[in-house]
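Dropping the structure in here first, questions after.
This view holds just a subset of the chains, kept in their places.
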Amino acid sequence: MSLLVQALLVAAFVTIAFIDSHTAQTHIFRPIVVGPVVGLIMGDVATGFTVGVQVEMMFLAVIFVGTANPPDPTISTAIATGIAILGGGGTETAVATALAVSVIGQMATTFQNSIINVFFMHRVEAAVEKIDRHGIVLNNTILPMAFNALLYGLPTFLAIYLGADYVQAIIDAIPDQIITGLSVGGNMIGAVGFALLLSSIKARKFWPFFLLGFIFASYFGMNMVGIALVAVVGVAMYYYFVLADDRN
Amino acid sequence: MSDQVTTSEVQAEETPKLTNKELWKVFRNQLTIRCANNYERQQNAGFTQAMMPVVEKYYDDPEEKREAYERHMEYFLTNDITSAIPVGVAAAMEERYATQRDIDPDSINAVKTALMGPLAGIGDSLLNGTARPILAGLAISFIQAGLGWFGVLFFVIGMSIVSLGVRYFGVFQGYKQGVKLVAKIQSSGLIDKISDLAAIAAYTIVGGFIPGLVIINIPIEIGSGDSVLNIQQTLDGLVPGLLGVLYTLLMYVLITKKKISAVKLILITMVIGIAGVYLGILG
C-alpha cells in the first residue's frame, strides 16, 4: 500500500472515529482502538497495540466534563502510531510527540464548538423558523459531521503523509508557552460549563449545597462518585424531611 | 386526591401514545445530541432533532409546530448519554400538552433544566469516570495478556452496551415516567418540587466537581532559601481549590449579571491561560 493510500485510510478512520464520538459513542475514538487500527493500516499491528495501550493509560483518568476541553486522545494516537511505524525511532519518542500533538486536536475542538457549530446551530434555528425538517437534520447532523473530515481528518493526513520531521517542525514552531498556555486554559474552561449549569438552576436558595459539595471535595479530597453519593443524601433528606413532611 | 389521579390516569389511557417504533425513532435522533454541540447553547439543536418524531406526530398546526421546535432550541447541557432521560420525559410532556392542553408548556423546559445538572454529574462520574476507565483497564490487561484484538473488541462492545443501553433505557423509561409525571402534574407544586430536588443535586455536584476539574495554579515563589513563600501552597493551606471555585463564580457573575456569552468567556479564558503562562503567573 502506498503511503498516500495509508495516509488517506488513517485520515478516514480518524474522521469516522470523531463522528462516533459525536453520535453513538461506541468509543472507537479511544487510543486503545485507534492504535491497533492505525497499526493495521500501516502494516505493523504490534506497534499499534503498544502505542495504543501507552496513550490510553496516559489518558485513563482524563474525564470530559461540561465545557472543559482536555487534550485530544484520538488524533494524537493516530499520528503517534504512524510516526512510530514510519520513523522506526521507537515508541517512546512517538508517544512523546503524541502528547504535543494532542494540543492540535484540542484547538480544533475549541474552534469547532465556539465557531463552526455556533454557525450551524443558527442555521438549525433558521430551519426551525421555516419548519424545515430536512434543514434541521442537515445542519444539526450532516454538515457538522462532514466538517470532522476537515478539522481532524486533514491534519492527520498531512502528518502521516508528510512525516515525522514535518510534524516535529510544526510542533517546534509553536512556542512552548502556547502549548502550556493552551493546557492551562483547558484546565480552566471547565469553569464556564459549571457556571452555565449553575445559572440554569432555578431554586437559588439551595446554594448552601454548592458550598457543601465544594467543602467535601476541597478539604477531604472526595472523588466524583463520592460527591454524587453526597448529592443523593442531600436530595433524599430534603425529600423526606422537608418536602414529604409538607404534604401532611 | 386518589379519585382525581384515577381520572387523570383514565385520560392518560385515552391519549394516543407513542408506539415502540416511534420511540425507536426518538432514540435514533437522540444519538445526534452532540453533533452540533456549541458553546452558545450547547446541545440545543441536538435536543430539537431528538424531539422531531414527537413534534411531527402530535402537532398539525404549523404555528404550534414551530413553537414546539423553538422550545427545544433553548440552552441545554448535560452528559451526552444520560441526556436520553430528559429526551424521553420531554416526549411524554409534549404528547400531553399537544393532546390534552392541561399542562403548562413552560413546565417542559422547567423539567428539562432541572434534570440537566444532576444528570451531567451522575453521568460524568459513573460513565466517563467509572465505567470507561474500568473497561479500558480490563481491555489493556487483556491486551497485555496477549489477547490482542479481543481486548479491543471487548472494550468497544462494552462501551457500546453502556452508551446505547443507557440511551435506550433513558428514552423508553424516561417516556414511561414522563407519562406518569404529567398525570400528576396538576398536584400542588410538583414541578417546583422536582426543581428543588434537582437544584440540591446540581449544586452539590457542581460544587464538588470544581476542585478536581477547574484547576488554576500560580507557580510564583517569593523569596529564597528557607523562607520561600509558595503562593499556591499557602492558598491550598487555607482553602484547597480556592482559585478554581472563585474563577467559576466569576464566570457565573459574568454570565448572569453581565450577560456575556459563553463563547466569549471560553475564548477569553484560553487567552488568559496563554497570557498567564507568558507572564509566568499561571502554570
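Chains here go by letter, A and B, matching the order in which they are written, and residues are numbered from 1 within each.
The definition used in the following text is that contacts are C-beta pairs under 8 Å (C-beta built on N, C-alpha and C of every residue); 3 or more make two chains touch, one makes a residue touch a chain.
From a predicted model like this one, the values you see are computed outputs, not experimental measurements.
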For this session: Write the stoichiometry of the complete assembly in this structure file, using the chain labels as they appear.
Result: A x3, B x3
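The working rule: only the chains that are shown with their structure count from here on.
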Exercise. Just curious, how far off is subunit B from subunit A if you go by their C-alpha centres, in Å?
Worked result: 16
Exercise. Which positions of subunit B touch subunit A when the two form their complex?
Worked result: 31-32, 34-42, 44-46, 48-49, 52, 56, 62, 65-66, 69-70, 73, 75, 77, 80-81, 110, 113-114, 116-118, 120-122, 124-126, 128-130, 132-133, 136-137, 139-140, 143-144, 148-149, 151-152, 155-156, 159-160, 163-164, 192-193, 195-217, 239-242, 244-245, 247-252, 254-256, 262-263, 265-267, 269-278, 282-283
Exercise. Which positions of subunit A touch subunit B when the two form their complex?
Worked result: 22-28, 30, 32-33, 36, 45, 49, 53, 56-57, 60-61, 63-68, 110, 113-114, 117-118, 120-121, 124-125, 128-129, 131, 133, 136-137, 139-141, 144-145, 177-178, 180-204, 206-219, 221-228, 230-232, 234-235, 238-239, 243
